[in-house]
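One protein chain is absent from this view; the other protein chains keep their places.
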Amino acid sequence: MNTSNVSKVVMLLALATSYVAIAAEGGVSDSDRIAQYREMISDGNPADFDEMAGEELWKKPGGPKNASLEKCDLGKGSGVVKGAYAEMPRYFKDTDRVQDLESRLMTCMNTLQGIPEEEIAAKPFSTEQKNSDISTLATYVVGQSKGIKMAVSVKHPKEKEAYEIGKRIFNYRAGPYDFSCSTCHATSGVRIRMQDLPNLNVAKDAQAAYTSWPAYRVSQGLTRSFEWRLNDCFRQQRFPEPKFASEATIALTMYSAVNANGAEYAGPGLKR
Amino acid sequence: MNAKLIFGMTITLSLATAMPVQADSKSPYLDAKTAAIIKRDFRDKGIAKADRVNQDELQVACSKYRDDMPDGTNDMPNRTKVNLEEKQLKSIKWPADGNFVGDWKAGEKLAQSGKGMTWSDKADEPAGGNCYNCHQLSSKEIAYGTIGPSLLNYAKKHGSREESERRAYGHIYNVKAYIACSNMPRFGSMGILSEAQIKDLVALLMDPESPVNK
Amino acid sequence: MILMERRNALKAGGSFGLLALFGAFGLLKSGIALADWNKPAFTSKTMDDALAAMGAMSPENNSVFIHLTVPEIAENGAIVPVTVVSSLPKVEQISIFVDKNPNVMAANFIFPEGTEYMVTTRVKMGQTANVVALVKADGKFYRTAKEVKVTAGGCGG
Partner (left out) sequence: MGNPMKIRAAVKDGVTEVKILMQHEMETGLRKDADGNLVPACFITEVKAQHNGRTVLEAQFGQSVSKNPYLVFRFKGGVAGDKITISWVDNKGDTRSDETAISA
């Protein structure tokens, strides 16, 4: 076979392959195409940079007390970061309340570093101009639970209560559009515009959704925390703004996290 | 926001009260505590004022019961549902000129826009219709939601022309007059869209030249 | 593994003096000079202008020996993954364009001997458009293109 024959064969093979691809296209849905897109961008997540920056922040002395956060107790003992996020939110004895990650980080930044809580709550989310310390710290902490199974407890009465209150807030319809979380997140197999919506009452969907937050948001070029995720949901619900790391957002986080129990934590994620 | 009954104003429960609770789905204590937390934990931002969390009668009922669920888990007593729908129907202001139809091209633009009434929107900017978020309205637009039914070929599906126009106007103005706890906003009754905007959307649904019916 | 990489990166970040040295001599005066940034090509507003600036007036269409992988739909135009693989012999360079972007040329890659003829990167797309791959092999130019639909994301609120 000479070279021109070889190229003819290659050409025919390629044509045959593309014919098969076209024939198969009839069965490809837009959801499949979006899944294909997500798969293609899944490697190379810029949230890795926030994990690195968060680790530096965790270890660097700061605040009026010039102390690091290395002694912060995230629920598994002083300084234990590995696997802590997979068990949060949880009840903390020292504060006598249920706290999510950001709320707990705020406690540690306050008690260990001496930074006033109001000062932290004033800069809860990253912006194009400046990353938020607490959000960056959260990205580092969640990364240390990668691959660990979600096991959020509802054994303590306050944990159980937070879950129940979270469920009620989830179904609370109000505002000019009559929306609640459940307007979009209580039905399986529906989408808004092009985006599939997880049914957060169902384990399979809740697991996939919860374990992929915090996430680097391509459209914003920023890594977003779970508190941000809830905040922006309320914006789109046409609600007023939920206070950062408040009992309301902690309860909703509890509801989402418990429904995701049993799944391996997979964040920080990468989203459109 | 006419017809807005402010609930939750009389809750006097102190959040600091430590009370052993039996946490379950039917607990007046937890209901009251949730209401108090919601009142306390939301604040003004931009045009979205804190009092938006106050529910009207319909919102209270539809937070408690589910109605019109695709999976069939409707648990609202029928009498409650009918009662709510009758009240909502009264809030619909039908066009004085008896004409329901505007410009479908303006309607298509409105249908594409998801803007309106969030804390990042401005007070003087008119809201969009948010239609494509939940409905299919064109066989050419691939980015459509499925929370609501597809509205393709709407004009051919709902009886005579007059009936269809009236039905479309009423559903956009206040869908809750027909389905008490529908997921869709009450665009007219809640002052989200003007009469003229609603007419443009009716035109989008009804005009034979619009992408809905092409 | 991840931890080790992070440590390496952090260590590199900490040693400013060494890096300054890299910056001044390592990259710019490494002996193997970088090819010049092709300003006419990178500022071209149309495909024709860009191809002319690359010296590729009428490249041969060839989707058999250039394999271009892009998503059919991009959920967000800020990241559109692009992979180009060429089975042509003697590939010298692979360039990637987006035909409706304000500046159509996105990237150009130069392949020394021993480097496989493939590259993956990510480009921005302002709207639904064609991604074009241009391959220069043995002095000749070949091209192929695929459309990527950029969709409206989220609820637009």
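Note that the chains take the letters A, B and C in the order they are written out, and that residue 1 is the start of every chain.
Simple rule for what comes next: a residue touches a chain if its C-beta (ideal position, glycine included) is under 8 Å from a C-beta of that chain, and two chains touch if they have at least 3 such contacts.
Everything numeric here is computed off the predicted structure, so don't read it as measured data.
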Partner chains on view for the chain not depicted: A, C
Omitted-chain contact residue, chosen from C:P89, C:P102 or C:G139: C:P102
Selected from C:A52, C:L88 or C:M118 as touching the chain missing from the view: C:M118
Missing-partner contacts on chain C, residue numbers: 1, 5, 8-10, 12-13, 16, 19-20, 22-23, 26-28, 30, 32, 34-35, 37-38, 42, 78-81, 83, 98, 101-112, 114-116, 118-125
Residues from chain A at the interface with the omitted partner, ascending: 43-46, 48-49, 52, 128, 221
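The working rule: only the chains that are shown with their structure count from here on.
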Chain contact graph, described as a line, ring, star, complete graph or other shape: complete
Identity of the most central chain, Cα criterion: A
Gap in Å, rounded to a whole number, between the CA centres of chain B and chain A: 28
Where chain B touches two or more other chains, by residue: 114, 118, 132-133, 142-143, 145
Per-residue multi-chain contacts in chain C, two or more chains: 73, 151-152, 154-157
Chain A to chain B touching residues, read off their complex: 30, 157, 160-161, 163-165, 167-169, 171-180, 183-184, 187-194, 197, 234-236, 238-243, 246-249, 251
Residues on chain A engaged by chain C in the complex (per definition of touch): 10-11, 14-15, 18, 30, 33-34, 36-38, 40-41, 44, 48, 51-52, 55-56, 192-195, 218-219, 221, 235-236, 272
Chain A-touching residues of chain B, taken from the complex the two chains share: 1, 15, 20-21, 23-25, 27, 30-31, 33-34, 37-38, 40-45, 48-55, 58-59, 62-63, 69-71, 114, 117-120, 132-134, 142-147, 176, 183, 185-186, 190-192
